[in-house]
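Have a look at this one.
Other chains dropped; remaining ones untouched in position.
For reference, chains read A, B and C in written order, and residue numbers begin at 1 within each chain.
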């Protein structure tokens, strides 16, 4: 029942065409979504300046092409995450507007670019070079939503001096995303240096005791720096979405 | 080496009392903290309007009394978390200014209240009544930092209608903290309804397959609502600290 | 907004006291529960003939007394599960109408007995004597909902002949609940002998490799008898509730 239908129903009550009891019965059986909650959901996407992002894993080439084409038509841009290289190639053959980022493993098209956000860049920190794909998935998601990014890569705690020289950049960020595998120690160090929100992303980098990322995950959750929050292993997209929740609705940069 | 010592050293260079080479050697061996990074840390606490919070578990009565007394003298308020009832009683006998909140299990004194924050209240949602202690630990920490709180308790997903009626309150919040044990499903539902930052806190409520909170923790990390972030099991304090990182520095309410 | 309020609103629309647009706004913001879903929930309890059951663990004596008294006033009966002996004693001192079953660890009062169900008894099978408390929690819950129970205890697979002699009783049951710890093998054997629904309850009986009930839980989930379903470890109450969902709404026994 959309707003128009509801208005008709109420008009019918007003003019006596149907009795209040009948209207009551119909209203009690209304599907929830029809009362506007779906619109709330819709509004949320508008406010964040980011249309639905497609999770590519487990979807066929045809499904990805179909959904991406629909999104391009409606929003003028589309982002598909977790796409393996060969699948990406097949998708691009059918929908050449999409470009493949081999590091982030995402397909993206931005014919209609998002409104740029006025906030300072989100800082992305990684512990090692193997954490780059996860960080770049976050970077591409942020860029897709109009947020700018400052990359601070390969700043692991075993060479802590590399990090110490960058406190200025870290302190300027509205949100910091720290991506690390192995023992996941980096968010504790960064979290002790800055006051801004810090989202930690464990990665599945490492072997044996790294437990496919669970050692980093557990380490980040029990971080000795308070106020650090954590997302799922390798979830660069989720970290970017959390950062966007913090950045809030898009407000375009003021004209000069 | 504090700033005064540094200034003296540089003055000695200026006046020729010591050679630049000698000064250089001393500077290269400076402990890092002495160059001001500790002050950065100190500034962070000032900005958030919250002095160091004491983790009471594993500390003796004498240790808690000593630290709390020092904090009270310096800041005019003190907060001690995770204090068992009998230990709390012993601490209060020696330091009667501290009051014990039996639900949150915290000791608190606020002779000098914090500056009130101007932001809308942080909404605290719990799934069941057994999640209250964790939520209240968060509430007390927020209150201690001058943030206001809106409680929305006992809104578990098995009675989803209770939650549906409160979308308005949820949507008004700058940050929402969702506390839930058992299957930890509540953050997924709430995260799908709002666009604001959502911090999920798993609790150790439940038995058997609840795995002392790990089922809720893993469930929240793999939430189907994107952008949800998670803290450690039962870590109400950590959730509040993460919320404070998002709220940012205290800005006092404008005078009327 | 309860039905009466809704009727008033619609009457106001009918008589022109408020405009359809205003009513529409109010209706779109209606809390979901007010549209009757809570009643659905209420109906469910009526149909199953069982008022809300109180989970006693983690509740104080005062809380249990308060809730039980309210339930007794409204429904004439009350059931509280997972009550330790000393807590039970304290509760009974304040509310002597409640009786304590030391085996099932439940408090129960049935001043107004439930309508007896017409179906054949639910058969409760246990592997060993240590599984009795869990089975009896299920038995008390079923009895509280008016269902009758047939107990087939101590029929573990290491003495399989004890079970073989009871196939007749098993085959007559509308639902069978099998309670077993250790390796949890009993549901596989029983599930292979009968065609009725079988709810398996793992118990935390055993040590070492019994893994506090997880070995039985995992064994039951991977049972070689198809169509066996499982509930949480030691969850006799949950198994009874699942059985009641299968038995369906109470239909009183026909008069002779």
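In this section, a contact is a pair of C-beta atoms (placed from the backbone, for glycine too) under 8 Å apart; a residue touches a chain by one contact, two chains touch by 3 or more.
In this text, all values refer to a predicted model and were calculated from it rather than measured experimentally.
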Because only 3 copies sit in place here, please give the count for the whole complex.
-> 8
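The criterion applied here is as follows: only the chains that are shown with their structure count from here on.
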Using the average of all C-alpha atoms in each chain as its centre, how far is it in Å between subunit A and subunit C?
-> 41
Round to the nearest whole Å and give the separation of the Cα centres of subunit A and subunit B.
-> 25
In subunit A, what residues contact two or more other chains?
-> 32
Interfacial residue positions of subunit C with respect to subunit A in the complex | 3, 6-7, 10-11, 13-14, 16, 20-21, 23-24, 27-28, 30, 32, 35-36
Under the touch definition given earlier, write down the residues of subunit A that touch subunit B in their complex.
-> 32, 37, 40-41, 43-44, 47-48, 53, 164, 167, 171, 192-199, 217, 221-222, 226-232, 237-238, 241-242, 244-246, 248-249
Residue numbers on subunit B that touch subunit C, as the complex places them = 130, 159-162, 164-166, 168, 205, 207-210
